[in-house]
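Every protein chain but one is kept in place in this view of the complex.
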Amino acid sequence: VVAARARRARRLVTLTSDLGAPYAAQVKAVLARSIDPARVVELTHDLPAHGVHEAAFVLRAMATGFPAGTVHLAIVDPGVGGRRAPLAIACADGSRLVGPDNGLLYPLAEALGRPRAFRLEPERVGGSPRVGTTFDGRDLFAPAAARLARGVDPARLGTPAAPTVYRVPKPSRTNDGGNGEVVHVDRFGNLITNLPTAWVPAGRRTVTVRVARRPLRLPWASSYESLGRGRLGALGSSFGTIEVAVGEGSAARRLRARVGARVTLGGRRPDVPLNR
Amino acid sequence: VVAARARRARRLVTLTSDLGAPYAAQVKAVLARSIDPARVVELTHDLPAHGVHEAAFVLRAMATGFPAGTVHLAIVDPGVGGRRAPLAIACADGSRLVGPDNGLLYPLAEALGRPRAFRLEPERVGGSPRVGTTFDGRDLFAPAAARLARGVDPARLGTPAAPTVYRVPKPSRTNDGGNGEVVHVDRFGNLITNLPTAWVPAGRRTVTVRVARRPLRLPWASSYESLGRGRLGALGSSFGTIEVAVGEGSAARRLRARVGARVTLGGRRPDVPLNR
Partner (left out) sequence: VVAARARRARRLVTLTSDLGAPYAAQVKAVLARSIDPARVVELTHDLPAHGVHEAAFVLRAMATGFPAGTVHLAIVDPGVGGRRAPLAIACADGSRLVGPDNGLLYPLAEALGRPRAFRLEPERVGGSPRVGTTFDGRDLFAPAAARLARGVDPARLGTPAAPTVYRVPKPSRTNDGGNGEVVHVDRFGNLITNLPTAWVPAGRRTVTVRVARRPLRLPWASSYESLGRGRLGALGSSFGTIEVAVGEGSAARRLRARVGARVTLGGRRPDVPLNR
């Protein structure tokens, strides 16, 4: 019976949220009613609540690696129930994005190329009856994602729309480095900046940075292990940017820095010994 | 080789627990030995340990949305090793439930209709040899769920039993509202009550509630965002009931309320300004 109802989805569906597992389960239940759960890949349900911009950065990093044509369903939606639009976006590589129009989807859409956005219309999407007004993830986005996974054209689910533009902050180049900021703090407390790793000259063994106004001279490390337990350092993150880390510890706690903290690379070498 | 051994399950299996991931992995290993892991949908492994009644509420909310015929395996089992019975339950829509007889399964079983319960007999279930006495989830429930997923009749795995009755507390109606309680605190600290959203008269812009003896007059909000950061308010939860929330904060912490806290809707308007 189940097998008969779960018609074959042609696309993968990734699922990203700040919902926590129990609410996310309700989203998965809706998906399971119309597509095979084996096509759904959960990325995370523990993004920082209300942290739309950090989530946009993390979503882009997580989702760009998936095959062309994947449907990315993303729910970080503090404005649910308010006036923000619900969106579906078609991209150049055939991927589709579904979620709230609050900037969350924008960096990923740009990365996947030539985004065309549509404002979802609930009556066209169909889906489950609305229990409350607070859970579009379950009641609107999940049914929309399921239909897209089965090959429905996004244009059939809504009307063309101009999405809210949000771009991950770009760093600026200086003579001997650049000005940027922390764009993500990971679960280890590593500070992920938007300063490209390539801006560190080859062969450097230390770097001069300023994090949240604090001048630091740090070892430029090739591994976490080489930092040594409890020592501060900088290294090339897996996002292709500079990160500031503490060996087996939390740089966020040590430096009292969070997303948005200014980070300067280069500049006058601080009158401080090597900070480790 | 693997493909040959993993005979095709006809049903989906959902998996819910308070085990945390490493113990849950042992449950999944047992399932993977006899059904295709692609048929397994994990709902959460982070339910509050020992919170059987809250877990029963959350399980019902998560699982009722899945297709008819699904097998729901649920393990919140502080009495494991003691005298509580192991159960399989068959429901009207063809769904099957497997777990301990401590009330956890009861609200879901009632929601799915006409439950018939069976006390699992280990020698009929088969399954893996018992390593300890403390992990029926892996040693008994998982093998039982796998057999049910492959179409085995629950009556073949045990003997008819009368399950422990537990019902999510029902609120009582009053002239201008009702008396209820907090039945779930979600990861954001939102207080989910059992008071139906429909008991708030249409058009209201504020509601009078008493939470854990504290009288409050709260804005009746249509979205979390409209609460404003740090402000208290009430809104319709995705469970169809009233919830008390703080914009980008935790109502549980603010009001020092937890599961079981009394909540009154209506009554004499408190001599307090609008609490936000």
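Order of writing sets the labels: A and B. Residues in every chain begin at 1.
FYI, a residue touches a chain if its C-beta (ideal position, glycine included) is under 8 Å from a C-beta of that chain, and two chains touch if they have at least 3 such contacts.
Please read all numbers here as calculations on a predicted model, not as lab measurements.
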Query: Touching the left-out chain: which of B:49, B:68, B:161 or B:212?
result: B:49
- request: Give the residue, chosen from B:43, B:80 or B:195, that touches the chain omitted from the document.
  value: B:80
Statement: For chain A, residues touching the missing partner are 10-12, 14, 16, 38-39, 41, 43-47, 58, 61-70, 94, 186-188, 197, 221-226, 235-240, 248
- line: Interface residues of chain B toward the undisplayed chain are 1-3, 5-6, 20-23, 25-26, 28-30, 32-33, 36-38, 49-50, 78-82, 128, 131-135, 138
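Just so it is clear, only the chains that are shown with their structure count from here on.
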Message: With centres defined as the mean C-alpha position, give me the chain A-chain B separation in Å.
response: 29
